[in-house]
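After the structure tokens below, expect a handful of questions from me.
A single protein chain has been omitted from the complex, and every remaining protein chain is retained in its original position.
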């Protein structure tokens, strides 16, 4: 910690600060500058109590931590990129993994139709919400357990592993039984009890960034998973809240290189939530692929116009197929690959699971 | 809903939009303007499915809801101010209720000393965190159940009802057993499962505003409590996230008159979290009182310099007493009152509870 | 400056950083901590070139300035409150000065009617826009010079000094001839050429905060005035841009105590621009008075419904009179005063100017 003292401090006041630094287990190191005296507190900030309470002292102008607060999530602790396995799908390697499916699971027909379509176009993981967090209590809240069962059925039919949102500590057992990848949504990005409960299932976690979460806070939320013995965390950017009103959120693609720099964990982009508009999804995916994202998670609905949630941001199956065709050469140009589509008229060749 | 169509739409395309509006149960009403055709969809937006999915239609430029989404929380539904009772303390009436106590419960000595001091200065409710949501997993997470028991003991000693944060669905029963007012923290402001579980205890709820929550979203979070049969919600502003870095958050005092205009629910201001600096608490409280806040929740610690959390923002008992003396004439000037201090040397006169 | 080095740096790399620090005129002071080496660069940051370019060095993790960048504007440089004189009106003393008048000068009748009304209710300075910055080129841009002449006429009639916005370097001479206080608007808050030109007139400057200006940047904009030999700066908060859409801007009343702490310059609140809604003006003024603002600037129009700009935020003369009556006891409660209304039926008693 670096403690900057107020100017012109009486010696007695300065000694009191130094005594407190020692009391908390640090060795104070004094530097006298032109207009300020600066004290370095030498000691492990992770072992000793924080010195941040010194901010409350009238003698102190500022307190600046020197050590990074995220450890297990940091690139410093783990210089190589991490890869995360979701059943047989590896995220963080040379393949750019595409997850796709409806915002909400609405019916068997809707889900199966979507699942088959996205699998045929090269999606590797099926997304679908069974429990939906909705801003208003009067909006569709998801099919719940019935939705989970439909997702499991879709997995049996298509071979695609399932990612779905975990909303409640009370659902952990049930959701973990059906899902292959647990999503923690933006609204729960600092619901640490839920994050820890999810971590303890041992399943990989897709951790969405909160609407106004700084990158450091996001990495610290991931740290809650890692510190609970689960090393399988995917960091998913899905739009931040800014002053702009043209889109529902502002997709922060700058998060891709920043997270890559600060952390070894794979980065996922959600272009559907990111802008809330289907007509922006394609450009957002192109940016994400070019900038180094490891995976995309895209909303697809057989008939977005009749969707029970977020219709405005979901692609049709045909739109999704076209997007995948559009992205493959771009992935190649950055030295990566996106799974090819199934040959038309052929049965799905991927191995069935369960 | 008001649907604005794209300009120069072929009649066939326009008919398709009108058909969809009818299919969803609304009666379309066409207005042809100079550059745009606008369709009003007549029907109860709370009974029929939302038309927002029309935003996904290429024929449509914009969709604007007309009805307010919050109903039970709205001033329109309930023109008079609501009052909320926390044991014998009434919030939302002529008294400006002050809640005070430490950020975290740290020890019996620390809590009792604080509780007696704030009671003596006129606080009416004791605050104290037993479960603490912390940005980093390596920070102090609270005393848990032991903290709750200390809070209950402090209530027996001082007569002050207890407000403490509920962090987890798993703690509902335990926390509800000891608390008189359940706080839902800013990080859980859209954790609807937790909010509903809290609502069902029947205890009054102090609902903090999320860091980047629009007022409408905050009222909709309150709507989750009200729609679950619990009418006792306090809305607590505690600083929003902006671009400013001088303070940890930016206290949005404009929320006071805005919430008062839109809702009948009482408004509470948290000046301690609001700026994260003890030296700003007094000015923030003065603003809150003058602008119509119904309650304040203030962090007080016998020795803020040694606090295990948020030392920089906690007042000393003496600082709190001075603040209360400072606020009383201001409350009078706006036609309200703050409880007087206990006469020095006298035993506490308020009735003991439990 | 405090320079934190990357961990595990070879000695050669560290020496290169130290050599650069010396080259730029500073004396490096090394502190070896547990996980990082920190270098204090001792020297006057105001005399030597900045070390911030070290951020570009691969050896460097972070660079933190120690000295404050604003000097003449700082409370440290000038511990007592500054008072600013606008003709015979003193801002920053015990009186809370109210400036009032229309958003735009629209006609002689409109201006005179407003000027007389606000003078009668206790306003001490007349506001009115002659040149208007408008988001769209198709909106009313102000009466220009004709507006200035009407303002001067209103001053002759009422004795109230004039505050009006300076929009362009080309208008400096003309506006300075008619105005007593030059407003630099939010959109020009970092138009340093305009600020310097305004400063050089010698007139006092009302410097509005930009929509997304940090307090430090605002003080540095004021520093441009002070460093050009004009010590008469008023800092005016008028709403910042946040994610909230209920109001046009979010009035940041927390700026009042923050600026008071960091600077000696008087603080003005603009409650009309601040929220963009007349129905919030009263609560905003009450907060401002209670929190220590030195002045208010309030938009008043004889018929807001027909205003050529910003009708939604302007008060009627009757509304303004009621507001002033409402604020006086509050000012008294915080130990200050607002000018009393003129006795009805009497001629204005203030001395005529020019």
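Think of it as A, B and C in the order they're written, each chain with its own count starting at 1.
Just so it is clear, contacts are C-beta pairs under 8 Å (C-beta built on N, C-alpha and C of every residue); 3 or more make two chains touch, one makes a residue touch a chain.
Just so it is clear, the model here is predicted, and its values are computed rather than measured.
Seen in the complete assembly, the chain not on display touches A, B, C. Remark: the omitted chain is touched by one listed residue; of C:31, C:97 or C:167 this is C:167. Note on the undisplayed chain: of the listed residues A:122, A:185 or A:275, the one touching it is A:275.
Think of the hidden chain as still there; on chain A it touches residues 212, 214-216, 240, 242-247, 250-254, 256-258, 260-262, 274-275, 279-280, 283-284, 286-292, 329-330, 332-334. The chain not shown here touches chain B at positions 2, 4, 7, 29, 31-36, 38, 40, 42-45, 64, 66-67, 76, 212, 241-243, 245. By the touch definition given at the top, chain C reaches the unshown chain through residues 20, 46, 49-50, 52-57, 69-71, 133-139, 167-170, 187-188, 190-194, 211-212, 217, 220, 223-224, 227-228, 241, 277-278, 304-308, 311-314.
Everything below uses one rule, namely that only the chains that are shown with their structure count from here on.
Over half of the residue numbers at the interface between copies chain A and chain C are found on both sides, making the touching surfaces mostly the same.
Averaged C-alpha coordinates put the centre of chain B at 31 Å from the centre of chain C.
Averaging C-alpha coordinates per chain places the centre of chain A 40 Å away from that of chain C.
Shown for chain C are the residues that touch two or more other chains, namely 212, 242-243, 245.
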